[in-house]
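I'd like to ask some things about the structure below.
The other protein chains are all here in position, but one chain of the complex has been omitted.
Let's turn to chain A:
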Amino acid sequence: MHELPQQLVNGLLLGSMYGLIAIGYTMVYGIVQLINFAHGEIFMTGGFGALTVWLWLPAGTSVWAALPLMLIGAIFVSTTIAIGAERFAYRPLRGAPRLAPLITAIGLSLALQQAVWAWYPEAKSARSFPELPGGSIHIGSVTMQPGDVFLLITAPICMVALGWFVMKTRIGRGMQATAQDPDTAKLMGINTDRVIVVAFAIGAAFAGIAAVARGLKYGQIDFRMGFILGLKAFTAAVLGGIGNIYGAMIGGVVLGLAESMATAYINDVPGMDKLGGQSWADVWAFVLLIVVLLVRPQGLLGERVADRA
């Protein structure tokens, strides 16, 4: 068990990334009850936005100096695409049967993937992403890379900022009101259209940050990376209680830890040696999801919203 601390950190890192992306699913769902399946691709385009900024900068720029600009580039691209998607793909369908925007979302997800594949230079296979300089950091038996540290610091900061935003600002309170009852909120003078755009934009901004974190951590991005990560983040949002922003983060971390623990230890359980390892990690993550949903259908932190649907 001497590798336990390292495995916990591995799970926490993976989970923080899931959590950051899951915010986008959960906020949009909480307000308009739409599962934005294109969110994984919005995350992916954010990564390419950051890479574009990096390629524009003169050669030899230090990654630390470039990082703020890359973050701005990522957030700019992902929010622009998310706001555009909301305006042109989802808003015309508001009030339509649930299935219509869902199909649009899937279509949009494919379109974005193929657009990057077709038009971004050399994006047909993985493109390398700059890494933060500096060697490994050792804390006890735990080894981390500078990119991991970036992720571990960014994720909680984002969460605290989001919590403050939703609780304290006017538009944040408008979000809560719209989530509770959009029609009454409109009658109370809340510009619900604007609230919805802001929800999309915040989710996309977080996805952009997550994309930079992923690039720094693995040193590469590719046009398909949004699909699987988006699916996992959606799972995390459901696990945490979709619609609940803290739930998204907690769901992400729980999912990440579950995958990491499953890879590391299921093999050692007697009789389970064939069912463990990394290739089974997804299976165990979904088993966990099913168990949570059986015991607590609303997710870990969710509240019952079924009567409103």
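In the analysis below, contacts are C-beta pairs under 8 Å (C-beta built on N, C-alpha and C of every residue); 3 or more make two chains touch, one makes a residue touch a chain; residues count from 1.
Assume contacts and distances are computed from a predicted model.
Not shown: a single chain whose UniProt protein name, out of "Cytochrome c biogenesis protein ResB", "Branched chain amino acid ABC transporter substrate-binding protein", "Lactate utilization protein" or "Proteasome subunit alpha", is "Branched chain amino acid ABC transporter substrate-binding protein". For the chain left out of this panel, the touching residue among A:Leu69, A:Ala100 or A:Ile171 is A:Ala100. Contact with the omitted chain, checked across A:Leu57, A:Ala126, A:Leu152 or A:Val197, is made by A:Ala126.
In the full complex, the hidden chain is touched by chain A at residues 2-3, 6-7, 10-11, 13-14, 88-89, 92-93, 95-96, 100, 103-104, 107-108, 110-111, 114-115, 117-118, 124-126, 128, 131, 136, 143, 145, 218-220, 222, 224-225, 228, 259-260, 263-264, 277-279, 281-282.
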